[in-house]
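The other protein chains are all here in position, but one chain of the complex has been omitted.
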Amino acid sequence: MSVISKLESILFVASKPLFFKKIVGVLRAPENDVKAALEDLKLKYNHQDSGIILLENGAEWQMVASPDNKEAAENFLKAEVSGELTRPQLETLTVISYCGPITKPELEQIRGVNCGLIIRNLLLRGLVKEKEDEASLLPTYEVTMDYLRHLGLNTLRELPNYDELHKHPFIETAKIGTQGNL
Amino acid sequence: MSVISKLESILFVASKPLFFKKIVGVLRAPENDVKAALEDLKLKYNHQDSGIILLENGAEWQMVASPDNKEAAENFLKAEVSGELTRPQLETLTVISYCGPITKPELEQIRGVNCGLIIRNLLLRGLVKEKEDEASLLPTYEVTMDYLRHLGLNTLRELPNYDELHKHPFIETAKIGTQGNL
Partner (left out) sequence: MTELKLEKFEGPLDLLLQLIDQEKLSISEIALSKVTEQFFSYLDRLEKNRPEQLADFLMIAARLIFLKSYSLLQYAMPEEEDSGPSLADQLKLYRQYVEASKKINVLWNAGKIAYGRIEPPVKIKEFVLPINARAENLRSMIEALLRRLKPIDPLPKVTIDHSISIKQKLDSFRDLLKRSKKFNFMELLEGAKNKTEVIVSFLALLELAKEKTIRIKQINSFEDMVVIKI
């Protein structure tokens, strides 16, 4: 069978987000082929009126039911509750959504407040995760697939003004600024 | 949303055969519309090179991974519950081994991250079991006899440095958690 068919089957049975590397390993196919197959599946599923959606969060992929059909889906599985977000949670999630993966000092430079407690709080709620990257000296943080699922977005790139706020000219300088002592 | 989109979503999440009557009930749509939507979905999915198939068995309908990829899907699922543990899985198993019986919130306070998916995986692997604890109303987790036996141990006390680590002050402090006003 073709890569795309196998990929579709694996994403269907996986029941959780899968890392790109993991998918490549499972399919035992060249990275480029897997990448192309994922793009093809995105085209196949992610359109108006599709009942199945392919979510992309950084290097993770997950097949889910369309957020528009939340109520219908809840006939068959336990309803999840989003719960309110407090202002600090919301503000921190926003910066991580647009700028992740981001280190704690970078986040603090942008928000102007210590973010230790709020990061812990978001990690416990499963809305933020530490990136699995042993190369960087400082841990970096990014939002989880659960967060994306609850926003009803297919990818963070769909956030309003994503390109502008993601590659904001001051972010790079803000990141450098964290090395200064003021 | 349209009938077909809703239908696609519920077949996707149901993970079991659904009676036509049940589908009609959930969708609250005319029988003929539902029938037409099912035929549309059959056309969409049931062809060569599709990774997902719509099975029709009498009056029952079910979405499944393509039988052509049965082996790939099964190998994937088996590896999930028998392969090497990921670092977060191993860490969770470690905390449950040394500190069990332990509740999910306590475990999450110690690890500092949400553990829902991981506990599910450890349960499936038969490494960990859930116990109703009447005192705390929350289930507690502890390792299984099977796991203990495969470690070659008679009791958890035989784990390296168990007495010292079992109630280590750092862990006890972490377990209580930070009461941040967030």
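Here are some notes:
The first chain written gets the first letter, and so on, giving A and B; residue counts start at 1 in each chain.
To be clear about the criterion, a residue touches a chain if its C-beta (ideal position, glycine included) is under 8 Å from a C-beta of that chain, and two chains touch if they have at least 3 such contacts.
The structure displayed is predicted, hence computed values, not measured ones.
Within the full complex, the residue among A:I23, A:L41 or A:L55 touching the omitted chain is A:L55. The chain not shown here is touched by just one of B:V13, B:L38 or B:I102, and that residue is B:V13.
The residue from B:L43, B:A59 or B:V81 that touches the chain not shown here is B:V81.
With the whole complex as reference, residues 9, 12-16, 74, 77-78, 81-85, 90-91, 93-95, 97-98, 110-111, 124-127, 146-147, 150-153, 159-161, 165, 168, 170-171, 173-174 of chain B touch the missing chain.
Summarising the interface, chain A meets the missing chain with residues 12-16, 53, 55, 62-68, 70, 73-74, 77, 80, 82, 84-85, 87-88, 90-91, 93-95, 97-98, 109-114, 148-153, 159-161, 165, 168, 170-171, 173-174, 176-182.
Heads up, the rule we're going with is that only the chains that are shown with their structure count from here on.
For this pair, chain A with chain B, the centres built from the Cα atoms lie 20 Å apart. For chain B in complex with chain A, the residues that touch the partner chain are 1-2, 4-15, 26-27, 49-52, 63, 65-66, 68-69, 72-73, 75-77, 79, 87, 108-109, 112-114, 116-117, 178, 180, 182.
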